[in-house]
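The complex appears here without one of its protein chains, the remainder shown in place.
Chain naming follows the written order as A, B and C, and within any one chain the residues start at number 1.
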């Protein structure tokens, strides 16, 4: 297997969009592509890909927790005039459920995307590459690559890897030419398995189906704007690299500056695509513009 | 002035979409209208209407606070293999910045929209009318009514009311026929004033420009799906009703079941509309699907 | 078994210290008893009974979480003059580790201690019986009843009940006359078992050793100011009452107004008592004076 530093160097986009760039491959989304994407909203059916946020989420206590939603004012709080109102708070890790990684989420050799020092991400937040930079940028064509459907199974098993040939097969199934500025949604079916099991089990951080490290060149060569998977970390776990954790994250986020989404719920969308054979759609998934955040919860909308 | 209970009764939508309905006027958005809205994304220019979320937000300590964003892992945290990653948390009131009210946010006479008991909003959250019900529903045509531009001023002053005739004038300026299923963005310019002052001042809860109570019939008769304003509470403050606080909220949210958005940043969008004369656009503003939440932060996208 | 309502009625302290009382049995601590307790601090050895607060705590995700401690400023944040400082936040359930229940923590038949309506505990906090009322009250003689030592074992097993005779035996072992105004620490050894297992397992809310319901009269007749146990809930679990959960809490907190402490780490103290044969000490355990809180974390100090 190619060393990840070597591959990263080959796939690097540092400087490609200027020395000040903070959004990487999202630059590949142009107004023209947005307008073209809008033409895919043909019938107005909408699929939201965000998990509901609450105590029953996927986190199992290792580093991140599920959202804690607390009411500061409940419905029975009455004002003298007969009126009332309710109000609420949330405490949550920004990456506890359906979310975008920002380009400040991953570092290697003390650097993050575009060569910024890892030390730019202090306790005050990310001075560079924070998610707020992408706040109006994530609207484009979305395409679904449904891997278990290609393999004729309900879901991939934990540890089952997805290779470039699988991506090609799934694109062929969807009659898709994956290309510049697309956001590619890759389904492993792990959320379907979780639902069948009625238990998140080791979904967060445990063995998982996902992308082989060998998919990195495929994803970069297609010039996509980003990709998202229905798993905790998008990559096959155990990783194929004994010496480095989540090598795709390093090559794609640190070197290529690619937008990565995780824990996307693709089940309902995948069912619909299988039914009508249309695997492309308008995709709108704005992050919350949290200043200096290294990730953001998102409720992505796929519009067909 | 008509008593708000009388007016509420006239404008009531309770039962209109079934006894189990939890989303109110958002029901007026149909697949056909979504598809039609997409045709407004002509050139692919995007305007995001969400304030950045951080310590410098509008809250001044009365009941709500600004978001507290904290890093759980900073960029200099190193893994043995040379890699690193950053991670973060947020603690925030769900309605501290740009946000949607859910239909569980306001009560009157112990009821909320569709007749549900106010007591359904407990410390466990809203069992009815929570924001998660609208998670895939807020995509439609957006239109901008730029009131200060009609009045030939930079912004409305605190306490300055907007009347139905102003809404008509602003629609005429925009060559708009406001109609079924639209989401109407109403600009007072208060955020421009805040920026000129470099100080949020009493923006949150203090005197504010906004809608007169007399706008309620206008908004309901147009059959809009919702509206949003660039102020803390959408209504003119001081309210015109000495005996009841925020009467429009009661009539519109409790009786009419209308989607209400607050603290939308309309400045950049308004400049563009003034330039090209186009005051309509595709509008996509998905809430976070927080189970049982009575509001949600949102980063609305206007696509022209 | 006596019905808990009947027993509660017999042991009730409602009105005993006035209709406005909010601290219950803590009233039994008098200045004289505090001064007397201070004479037990003979050699100045201190045992702190609070678990360290952090991610490795006992909570397993059922309703409560472990504390989340986040740094808002880390040590490498530098000021221009060469100085620096660090700062931090905590988010935690008030009863996630070593803690006092306030008398607003438990209700029955819509009432809490002293007859206050349960509805006095709203989303704004406890208007009556909040923990802040006891802020300068929890200093008195502490005594340790070491049950496993009496039974000649390292710890009691989950489900193993403690009866009044055990309390008497443990008092005899400690040469103690348990009496008015004392705070009684009752050791089951479950924390020793957790440490031996290196795993909290079902400590929080699962099967546990603890007090039999039949201990209620014993605790009340002794006129103690409060008691604390080294388990999640002080009572034997499974409870002896199939129809009601944690019946001792009801009788003791709701009816008798007794101060109850949970998850106290008694291991080091117990070892010392076994060594020197002295089972009494000065006990100082001030709650945080959180306005309207129904519980408080505490780091109790036993001084011998």
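Here is the rule we go by: a residue touches a chain if its C-beta (ideal position, glycine included) is under 8 Å from a C-beta of that chain, and two chains touch if they have at least 3 such contacts.
The shown structure was predicted, so the numbers you read here are calculated from the model rather than taken from an experiment.
Peer 1: Quick one: say which of C:15, C:75 or C:238 touches the chain that got left out.
Peer 2: C:75
Peer 1: Looking beyond the chains shown, say which of B:11, B:51, B:71 or B:103 touches the absent one.
Peer 2: Hidden-chain contact among the options goes to B:71.
Peer 1: Touching the missing chain, which residues of chain B?
Peer 2: Listed in rising order, the touching residues are 60-61, 65-66, 68, 71-74, 76-77, 91, 119, 122-124.
Peer 1: For chain C, which residues reach the chain that was dropped from this view?
Peer 2: 30-39, 41-48, 50-54, 56, 63-64, 67, 69-72, 74-76, 78-79, 81-95, 104-110, 112, 117-126, 132, 135-137, 139, 243-246, 249-250, 282, 284, 286-295, 297, 299-301, 303
Peer 1: Tell me which stretches of chain A touch the chain missing from the display.
Peer 2: 68, 70-72, 74, 76, 89, 91, 123
The working rule: only the chains that are shown with their structure count from here on.
Peer 1: Which integer distance in Å separates the CA centroid of chain A from that of chain C?
Peer 2: Centres of chain A and chain C (C-alpha means) sit 45 Å apart.
Peer 1: For chain B versus chain C, what separation do you get between their C-alpha means, in angstrom?
Peer 2: 46
Peer 1: Quick one: chain A and chain B, Cα centre-to-centre, how many Å?
Peer 2: 27
Peer 1: Tell me, which residues of chain B touch at least two other chains?
Peer 2: Expected reply: 70-72, 74, 76, 89, 91, 123.
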